[in-house]
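Written below as structure tokens is the structure these notes are about.
Shown here is a partial selection of chains from the complex, left in place.
Labels A and B are assigned to the chains in the order they are written; within every chain, residues are numbered from 1.
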Amino acid sequence: MPECPVCGGTVDLKGDTVEGELIACAECGSELEVTGVNPFTLAEAPKEEEDWGE
Amino acid sequence: MIIVKLGGGREINVEGVIKDLAELDQKFLILHGANAVRDEIAEKLGKPTRVVTSVSGYSSVFSDKDAIDAIMMGYSGIKNKRIVELCQRNGINAVGLSGIDGKLIQGERNKGIRVRKGEKVMILRDYSGKPKRVNKELLQLLLDHGYVPVICIPITDENNVAINSENDDIVNVLQEALRADTILSLIEAPGYLENRDDENSLIQTITAGELKAREDQVEGRMKRKMLALRKLIDNGAKTVVISDGRVEHPIKGALAGKGTTIK
């Protein structure tokens, strides 16, 4: 299982996790983005943006 | 210097606008939309414009590759060139440019919005972003040699990729560069309406301060539009007029104060 990029703790991912999914780190609560599967890779989720404009 | 912002709806009287502009003795440039014709093209090509709604309730166009193709066909293709043709036929030496030509409008790609997909919350990225700066040298070069820039999306992102963006934001980066004294925004309504559905609830004049107060009362798209308008005043515009683009003489009307004037 991958490590949380913020606190280093192990992040437990369910089987149906897909790329682009957002999850919260159980240990530090940071919002993480699943950037890859097989193997799972994680990154801190980008800052909140309401919309794109048009 | 006048910045003329043309809405992209079907009912905007583009011919009337150009005929009025042909009689203008001041320098001006045109920023135009084309959402109506873009949607039609996208529909007929079997890739209709898609709108996505973020978890915080904002809806916006999903700009994937097909959507950028439709923008290139609709905005910088048919709408831009038919406006340039109309200008030329009325003695206005127009040069049509999208934001990627000569990196005229440079922006930054949006980082992604959050959307619900069944039980999951997903990050959704596309080809859209916010404009940050303008190639002022290119604009000035054309203006100084008697050309009238006719501008539209797409703009270019930090990696020179073509992206969608909002004309309300683009007019602001244009204003930052050009410090125009007057900005005319022509829309498919008499002006800024107190009540959207009542064409008689037109607000004739509004100060930047009043605009700020109204901004605090609303949410979402309307809030963003008001913020963008207020920024124009902050960036040196003396007069911003939101006026009816469907009438016979839209520019003359706006210059005569018809519609909503922000001072």
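By definition in this document, contacts are C-beta pairs under 8 Å (C-beta built on N, C-alpha and C of every residue); 3 or more make two chains touch, one makes a residue touch a chain.
Because the structure is a prediction, the values reported are computed rather than measured.
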| item | value |
| --- | --- |
| Displayed chains are single representatives; whole-complex counts | A x2, B x2 |
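The definition used in the following text is that only the chains that are shown with their structure count from here on.
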| item | value |
| --- | --- |
| Between chain A and chain B, centroid-to-centroid distance (C-alpha), Å | 36 |
| Contact footprint of chain B on chain A as seen in their complex | 18, 20-22, 33, 45-54 |
| Of all residues in chain B, those that touch chain A in their complex | 35, 54, 56, 58-61, 63, 110-114, 120-124, 126, 128-130, 164-166, 168-169, 220-221 |
